[in-house]
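Mind having a look at this structure? Questions to follow.
Excluded from the complex is one protein chain; the other protein chains are retained at their positions.
Chain lettering (A and B) follows the sequence in which the chains are written, and residue indices restart at 1 in each chain.
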Amino acid sequence: MRNFDGIHPTVQIGDGVVLGEDIVIGPNTIIYDNVHIGSGSRIGANVILGEPCSGFYASSAGYENPVLMIGSGARIRAGSILYSGSTFGDGLETGHRVTIREGTSAGLNFRVGTLSDIQGDCYIGDYVRLHSNVHIGQKSKIGNFVWIFPYVVLTNDPHPPSNELVGVEVDDFAVIATMSVILPGIRIGQDALVGAGSIVNRNVEPESVVVGNPAKKVATVREIKSKKDGGAVYPWRHYFDRGMPWQGIGYDAWLANKE
Amino acid sequence: MRNFDGIHPTVQIGDGVVLGEDIVIGPNTIIYDNVHIGSGSRIGANVILGEPCSGFYASSAGYENPVLMIGSGARIRAGSILYSGSTFGDGLETGHRVTIREGTSAGLNFRVGTLSDIQGDCYIGDYVRLHSNVHIGQKSKIGNFVWIFPYVVLTNDPHPPSNELVGVEVDDFAVIATMSVILPGIRIGQDALVGAGSIVNRNVEPESVVVGNPAKKVATVREIKSKKDGGAVYPWRHYFDRGMPWQGIGYDAWLANKE
Partner (left out) sequence: MRNFDGIHPTVQIGDGVVLGEDIVIGPNTIIYDNVHIGSGSRIGANVILGEPCSGFYASSAGYENPVLMIGSGARIRAGSILYSGSTFGDGLETGHRVTIREGTSAGLNFRVGTLSDIQGDCYIGDYVRLHSNVHIGQKSKIGNFVWIFPYVVLTNDPHPPSNELVGVEVDDFAVIATMSVILPGIRIGQDALVGAGSIVNRNVEPESVVVGNPAKKVATVREIKSKKDGGAVYPWRHYFDRGMPWQGIGYDAWLANKE
């Protein structure tokens, strides 16, 4: 396919850039200084990698762009902007016009959807899925296998505007549904489910289901049944495996093999 | 006006692209293989048309970009991305940085605002208006003359994450106000009005007004009166005509002529 093969002649590449083998980069993409991209990666058009941190704007004299590390097999779609000074494990996949600021550390197979905005200074585990238009405030800490759906916001300022930022913590396997807000310092427990449109101002216990404004516990996840066949659907790791390391073998077998 | 006349020399055009007459395309726009654009269209800068589907990323060998059909008189504003494999009737108008994925079928005079994100595999009728930052999940089915306002999300997964996607259905003339979420499989009836900030977890009957979290029926649309002059304002098709096919003649006269 024309314009999508090898490194397009319109691509701008800075100093200190390290590219692995078999990399495709689309038209008009800009790679600033000190970006490392792993082998087999596909970068779309109009992408910016290694966007300079705010220190550059304060004084460009003597500014040195921090390293941006992107693992192998990345899929970075058109229009996304990844700042310098972050690290991504293998298998990163982004939608369009994602913004990820400096100080972000994400594990393996991180997927982040169109328009999502990660404010940096945060930790993200393995196999985390952010859908479209998710906002992750600074100081957030997200475990492994967490799912966050569109228009969810993880906040961090307990009395805005202030200097006392306190991040949200989301434990492994938790699910946060569309258009929910998690207030500063709140912890979402393992396997918990936050229903759509919830405003969460208290910690959510493991395996709890909370909904509403303010969010209240209405069930445990094991009480939720499939609308299709009435069977159990949570904890989801026992009923869903697409793209997960236990795909085709099941969570328990994978876990047993792993240990 | 400089840089906005004819096809700018920085535009990239793939193979199998079919352009009608009198088309303007702004700087840095990329048109991938097999895109058809109707006569009289205006395409802004930094637009991507025919973005490759996910099949391309899985294996670019032998990948053939599906056709993207754009009718005549389109206005596609700067920064928008339309995937290959969709069809748009005449009079398409987009804001900036819209994303529309493959498998979208939209009728005549579709208008979609800045940052809206249509996930594909969905059906959209004639004269539909999506304002800024509307999110349309896969499998949504939207009738004719539907209005959806900013930050509304049409969801599709009844117990996320799952493989059982069930789309939302929005009937003709329905209106969904700002920051509402429509839960999976819900149907919004003809002429209904969903108030701002509603979380809708039950079907909404025709001409009903629902508000709240969860949304409850509070009135019929005919009970709503203008804050300006106390007159009736709904069903809106009898009181609003800008950009509609009944502009200047009224809905009833237009309908009578049409039948």
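For this structure, a couple of remarks:
In the analysis below, contacts are C-beta pairs under 8 Å (C-beta built on N, C-alpha and C of every residue); 3 or more make two chains touch, one makes a residue touch a chain.
All figures in this text were calculated on a predicted structure; none of them were measured in a lab.
Summary of contacts with the chain left out: across B:Ile37, B:Cys53 or B:Ala78, the touching residue is B:Ala78. When you scan B:Gln12, B:Asn133 or B:Asn156 for touch with the missing chain, the hit is B:Asn133.
Of the listed positions B:Leu19, B:Leu165 or B:Ile224, the one in contact with the omitted chain in the full complex is B:Ile224.
Among A:Ile30, A:Leu108, A:Val218 or A:Ala232, the one in contact with the hidden chain is A:Ile30. Only one residue from B:Gly16, B:Gly55, B:Pro150 or B:Gly189 touches the chain missing from this view: B:Pro150.
Looking at A:Gly44, A:Gly79 or A:Gly125, the residue that reaches the missing chain in the full complex is A:Gly79. In the full complex, subunit A touches the hidden chain at residues 12, 14-15, 28, 30, 32-33, 46, 48, 51-52, 56-57, 60, 63, 65, 79, 81, 97, 99, 115, 117, 119, 133, 135, 151, 153, 155, 157-164, 166, 179, 181, 183, 185, 199, 213.
Although one chain is not drawn, its touching partners on subunit B can still be listed: residues 1-5, 10, 24, 26-28, 42, 44-46, 75, 78-79, 95-97, 114-115, 129, 132-133, 147, 149-151, 175, 177-179, 196-197, 212-213, 224, 226-228, 233-234, 236, 239-240, 242.
Here, only the chains that are shown with their structure count from here on.
Remark: subunit A and subunit B have CA centroids separated by 27 Å (rounded to whole angstrom).
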